[in-house]
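Every protein chain of the complex appears in place save one, which is left out.
Coming up: subunit A.
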Amino acid sequence: MSYSVNISVEATIENQIQEIQYDGTEIYQPPLTLSESLAKYAQKIDFSKTSEVDIKKEESSEDSKSDTDSKDAFQSSIWPWDSVRTKLRSSLQEICVLADVLAIAKEKRYLVLDPVQQEPLETKPMVQIYARKKALGGAANVLLAGAEKMKNSQTEAARNRTTLDFHIELLRLRQNWRLKKVSNTIIGDLSYRTTGSKYLQTGTFEVTKAEDEEKPSSPPSSPLPGGPIPSKPNSALRVSIPTELQGVAYIEVLCQKDQEDLCSVNLNLMGTAPPPSNPDMHWQQKLEAAQNVLFCKELFNQLAKEAVQLQAPIPHMVVGNQIMATVLPGIQLIIGLRHSTSGDKKQQTPPPSKSDHDHVLEHSLHQLLREVHHKNTHHPFPHPATGPLGPSKKRMLAGPLAADRHELLEMTKTQTLLEQIVQQAQHFIMRMRTEYVLDTIAKEVKDPLISSHWNTLNSPTHSCVKIHISTHGYDAVCRTPLIIHVGEKSLKCICRDGKVMNMSYEPQELRDLIFCHISQHQIVAVQALAKTMGWQALGNSNHLGTGAVEPLGNSSSCLLSSPTGDRIIAVRCEPQAGPQVSVAHSPRTDFFPSRLVTERKWEHLGGQFRDVRLDKMEGRNFLHKMELLMASLTSNS
């Protein structure tokens, strides 16, 4: 301390404030006592550095080092452990001193060890806060960076997923629809051109990615008409279809009798199609609907063109979206194109109750157009192979077979769609009428039973029904078969005897024919029954010339005689009035000679016919009654 400058250090006058109470009084720390302050200051002295001995020693060691400078290398080589030795010696010295101090302190006579109150570490809260803030900031940065990375990878994955979806959907689209890339857009084609259609209207649609549209449209204005993209797109694809192909279309086919509907067919290719074009519809359904619209338009266009060109006896009418053609007198075929583009329009269309009917005509129309398409593309290949493409085999053979002008002209003739559908409609009406006539006759006439069997296989313009007239219980004895071919405008009936009757479209003709056959059936059946009973058929006529003139057809009759020949039954059957039976006895069982008839043999000439009141007789039906009658007449003899 002798060389240092004296500095007076004084404690601050004011004591430190320990705490401030709520009322403002400050509680000071009590000032340090003398010994306490001594201990405090003493504690601050670093004895190890300031000891004189050490300083001197250092100086001397430096001196000795400078002395031995010349033989430094030699010395160091001899004493490599010199520094270790000196350190060990100094530490030994210190240990010894410590031992001495401890020994002295233990005596408590010369030295007292006092605990020194450790100065509390001065803490600077602000620094600490800053430090903590910095540390936390660092940690937060690490976390944020990590989170950012994860978020990035997730969005990347999400984006990858959506693009993947888009491409997979595009692939699916490509599997079913024709697509091509024009600069940056993907254009699809839903027209039937590749399958042979020659309709001029194009069916192009555009394929876009759904998410691209969604982002700009959703925040600024959601009810934008241009962007009716669903808020929750269920598909990464979006197809935009031209407005004229949007919505739902179908061809309505009606057969009308004057103002009353005979039948109506609402045809819709989609069958139970989903409600019209809501924007949420899947692209597949959307495209199918649009394609259906295109198809219906082409079909109607074609029909309308034909309706104008065709020279029909009663001209076809085309008014707006409706074609009217006369099928049979008083019956019109109405073909309409119904196209609804939005939901409210759909309600205007006729109620679906009308569509309960047959869909056959509507289906046929579709089929007919598809056939045209098919023919347009499926040309026959030439044989031999070097022949020209296009002409049919029949046409190729026309030369070698020397076909004449008429035959060649016949080859060029084709039926138009309208003609074909009119024919089908005619046939449809004819079939319906025939069914109706047969059913009502079967209902009206109970005595001979009338059963009709429709062939399950028929063509759109030709069908066939087989009719059996038979009597209940006597089917084995006699049955009358009839075959009726139902054509487009006429009926052809092939009778039991092979006669062919051609009839027009008027249902009354068929009705009359059936009634004639019923009356003939009764006569034929009675004769067959008589044969089994042992009676003899004397004669019969299908077209009896005698008697009152029938309003329709001719009456038929037959004469039967009993096995012994003494009884004769006459049966006359009229289509309208039904059968009449008369019985004659000859000879009479009792004979009394008179002046006029002198001998019994004259009685064999036959007597008077007496009418049998069939309605009073027992028996289920006419044949049964006849059987009972014959049986009773036979037993009597």
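As a working rule, contacts are C-beta pairs under 8 Å (C-beta built on N, C-alpha and C of every residue); 3 or more make two chains touch, one makes a residue touch a chain; residues count from 1.
By our rule, contacts and distances are computed from a predicted model.
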{"item": "Omitted chain, identified by the protein name its UniProt record gives, among \"Mediator of RNA polymerase II transcription subunit 18\", \"Phorbol-ester/DAG-type domain-containing protein\", \"Proteasome component (PCI) domain-containing protein\" or \"Alpha-1,3-glucosyltransferase\"", "value": "\"Mediator of RNA polymerase II transcription subunit 18\""}
{"item": "Contact residue for the chain not shown (choose from A:30, A:80, A:400 or A:545)", "value": "A:400"}
{"item": "Residue, one of A:30, A:125, A:320 or A:384, that touches the chain absent here", "value": "A:384"}
{"item": "Where the missing chain touches subunit A, by residue", "value": "377-379, 381, 383-389, 393, 396-401, 405"}
